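With one protein chain removed, the remaining protein chains of the complex are shown where they sit.
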Amino acid sequence: MSNQSVSGRPPSGLHYFLHKSRKALKTPMPYLAFIGIGIWLLSYFLLNEYWRVSPFYKVPGPVEVVTEWLNKDPIWGTSLFTQDYYINIWVSCRRIFIAFAIATGLGVPLGLFMGWSKKFKDYTFPILETLRPIPILAWVPLAIVMFAGFETPIIYLATLASFFVTALNTMLGVESIDESYFRAAGCLGSKKHHVFLNVVVPGALPFIFTGLQISIGVAWFSLVAAEMISGDFGLGYMIMDSFMVNKYTTMVMAMLTLGFVGWITSAMVRAAGNRMMQWRERALGQGGV
Amino acid sequence: MAQSSKNKKDGKLKSLFTDLTLRRGVFSIVIFLVLWEVGFRFHDWFGIMVPFIGKIDAPSLVAARWSEVVFKPGYWESWYLSFGRVFFGFMVAQLVGIPVGLLMAVNKYFRGMFFPPFEILRPIPPLAWVPASIIFWPTTELSIMFVTFLGAFYTIVINVLGGARSIDVQYLRAAQSMGATQWDLFRKIILPGTLPSIFIGAAVGMGITWEVVLAAEMISGGGQQSGGGLGFFIWSSYMGGVMDQVIVGMISIGLAGYISSSLIRYVGYISMPWKRMF
Amino acid sequence: MNQPDVMILDNVSKAFGEDWERETVVEKLSLTVKRNQLTAIVGPSGCGKSTIVNLLAGFELPDEGTITLDGKPVTGPSKNSLVVFQETALMPWLTTYQNVVFGPELRGDMPKNELKAAADKIIETVGLREFRDKYPLQLSGGMQRRAELARALINQPVVMIMDEPFRGLDAMTRQLMQEFYLRLCEQESRTNVFVTSELEEAIILADSIVVLSNKPASVREVLQIDLPRPRNLDMLSSPEAYEYKRQAMEILHEEAMKSFSGTGTNSDFLEAYSRMG
Partner (left out) sequence: MSATAAAVTGNGASGKGAISIRNVTKIYDPGGADVLALDDCSLEIASGEVCMIVGPSGCGKTTLLNAIAGFHSITEGQIDLDGEMLCGPGKELATQGADRVVVFQNGALFPWKTLAENVAYGPIVQGIMNKAEARDKAEALLAEAGLGGVADKYPGEVSSGMARRAEIVRALINDPKVLLLDEPYRAMDALTKSIMHESLLEVYDRTKVTIFFITHDLEEAIFLGDRVVVMTTRPARTKKIVDVKIDRPRDYRLLSSEEFRILVQETKEAVHEEAVKAFEAGERELA
């Protein structure tokens, strides 16, 4: 598109990055972001640790949290240098991974078939729709009764949450595929399984990944709740536990860690999506569809 | 003549078809309930325990319990309390979230300053805030409402911001060339143009609000002090070992969520007449 | 106020993009728009026509050169140069009537009852009386375009800029719209700039046709169209019209070819052309 009146060559790699950053530094945006975060931290600090305004001083202040976090010999027993910090992260991540894998493994095929076959949808969708409005947390007692131990109920809850989202989005994804692709596949001589593999699956991918993005979010949401209510180990448990024994600094640490880890996982899902949908990436890069 | 008879035949086929979808749905739900009932009774009848389902009280028991519970004022009080919390948290989130979202959309300095901290805090699930807000707020009631507010707030801001920024620039240009001032643009283009996104955000936010209220009630109200609400209803039934009542609570809260999102859809429907096609 | 040249573009240039891929879209473009005439601007799609529209309407300012409207430089959007957009820009949340009165109501430059009468009259003119209280989504494509015309007309702009207004309509609705627009233009004389990529549309509507070169856009040729008025669509199949069409077509094809000279075969030309579009 832009192969005319080009002056000079497009820079690449590091040069491109440097150019972009130089350009960005000319706009007020990075400074504003800096100021915004600064204001937020400063007011937190002032209200909390400097002036000690009520009720702000009741929660631990930024300096306190950061020093504890980086402390080799933490006052409340948990920091970047202690083992149980990582155990909690690991346990939560493992649960998320299992739940997300099960939910995707069940939800995507179910959604694909619901979107593809009207008959199948007629039979399964009503059950899904009846169960869906029930908040995931309402399942907690049932999950405890149905499954023994700590681990299974927690994973079950996280799975349930992301399963609904994934299945529904996948179904919508299949339904969103333009009829003409099915027709084109038909008149090129496809059998049913060709249509499924070459039209239904790739066509639904954008929706599936939108669904997975949301799904990993709700998985974390439910996991934290479940861990808070009935868990041992995990970041949600860490929050609840340190709250119970008045280790408020550890609690804030756990909250921030949770935010960070959650952000990483959803970035991973996004990256996976972009990799699997090259055709979309490249078309967008062209300013095309 | 031939035409009209064909007419009738096709019309019938059509209604049969729509009925088919309905009938299949009803059929599968009935099957679902029957399987559940049989699964629970299996142990009594044949002496074999069905895993998972066997432990969950059968629909008949649930129905019986429900018909009892509806006459207890405590049940309806739970409804009332939960609705109150949801409504309050949701309303505050709307009142704060919509202006913040709009301000971020129209003023790039405001956006540049406040969007980054907003994005840093957003990945923390609202429930993780429960203990912190219990410490912070003087009463449990306030802390539940705060967490509820937080749950809906992020969704609303993101939707309003996205909605306002995706308004077609042609509307702005058309209005500008007809002499619109900045204030006119905001009032006559950005506000109505964002309305659909506001309602989408509200519907999603409402769902999250219910989740959060329920969890907060189970975590905080379930323990000591205040309490009440459908979450507490479920939790205390569970603690008391009344499993059928737990399921009554679950269904009730599903219903409550459904009712509130229908309400939002209805308000959206009447306030956006241009979205009604024909 | 009454000089014949309403709008004058003098050596206008405009470029977009990052330094290393900065692309000149309009280059040294000079043209004049005559009062009470319909000036059509024709060029292949993607040649920079939309940028020209944005410049005329004041949505963008030129990098170089000047644009004047009635002797005053264009510094931003104003009601004196209104655009009827390519894809409809009727506010979806307003009814036809509300859309039409949008501009005057904003400016408050017309008494209420006068405005109402004027709006109703203009809605009647474009044949939308029955659709006065419908929302844009409830109108057909052709009706939407007419409603948008009405919205522009009521503001009595000095110049009305039509940015491929009938694009996307099917060929037949399009013809009907062209007929309608012809009648409208011939009833009251207005100054019009009509941007299009369809030659026939330009020939039947315009007093003069400005044929653009490929990107970067500049004026290649100005054709005076001397078909008698009132016109009708049948004139398109007259020998004169065919002669105009042949001339313009010749230039456009040559223009397209020229930018790919050296590529040789027909297929290569096709490829290069398609990539450009």
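Per-chain residue numbering starts at 1, and chain names A, B and C are given in the order in which the chains are listed.
The rule we apply is simple: contacts are C-beta pairs under 8 Å (C-beta built on N, C-alpha and C of every residue); 3 or more make two chains touch, one makes a residue touch a chain.
Worth saying up front: this structure is predicted, and the values here are computed from it rather than measured.
**Student:** Of the residues A:Tyr16, A:Tyr31 or A:Trp279, which one touches the chain left out of the display?
**Tutor:** A:Trp279
**Student:** From the list A:Thr82, A:Thr130 or A:Asn198, pick the residue that touches the absent chain.
**Tutor:** Of all options in A:Thr82, A:Thr130 or A:Asn198, contact with the hidden chain holds for A:Asn198.
**Student:** With the missing chain put back, one of A:Leu42, A:Ala101, A:Ala184 or A:Met244 would touch it. Which one?
**Tutor:** Of these options, the touching residue for the absent chain is A:Ala184.
**Student:** In terms of residues, what is the contact footprint of the unshown chain on chain A?
**Tutor:** 178, 180-181, 183-191, 194, 198-199, 202-203, 205, 277-280, 282-286, 288-289
**Student:** Since one chain has been left out of the picture, which residues of chain C touch it in the full complex?
**Tutor:** Residues touching the hidden chain, for chain C, are 44-45, 130-131, 138-140, 142-143, 167-168, 170-173, 175-176, 197-200, 233-234, 237, 239, 242-243, 245-246, 249, 252-253, 256, 265-268, 270-271, 273-277.
Throughout what follows, only the chains that are shown with their structure count from here on.
**Student:** Which two chains have the most contacts between them?
**Tutor:** Highest contact count among chain pairs: A-B.
**Student:** Based only on mean CA positions, could you tell me how far chain B sits from chain C in angstrom?
**Tutor:** Centre separation, chain B to chain C: 48 Å.
**Student:** From the mean C-alpha coordinate of chain A to that of chain B, what's the distance rounded to whole Å?
**Tutor:** Chain centroid spacing, chain A to chain B, equals 20 Å.
**Student:** Indicate the residues of chain B shared as contacts by at least two other chains.
**Tutor:** none
**Student:** Which chain B residues qualify as touching chain C in the complex?
**Tutor:** Interface residues on chain B, with respect to chain C: 168, 170-171, 173-180, 184, 188-189, 192-193, 195, 272-275, 277-278.
**Student:** Under the touch definition given earlier, write down the residues of chain A that touch chain B in their complex.
**Tutor:** Listed in rising order, the residues are 28-29, 32-33, 35-37, 39-40, 55-56, 58-59, 119, 122-127, 130-131, 133-142, 144-147, 220-221, 224-225, 228-229, 235-236, 239-240, 243, 248, 251-252, 254-256, 258-260, 262-263, 266.
**Student:** Which residues, counting only chain C, touch chain B once they are in their complex?
**Tutor:** Where chain C meets chain B, its residues are 57-59, 76-79, 81-83, 85, 87, 89, 91-94, 102-103, 106-107, 135-138, 155.
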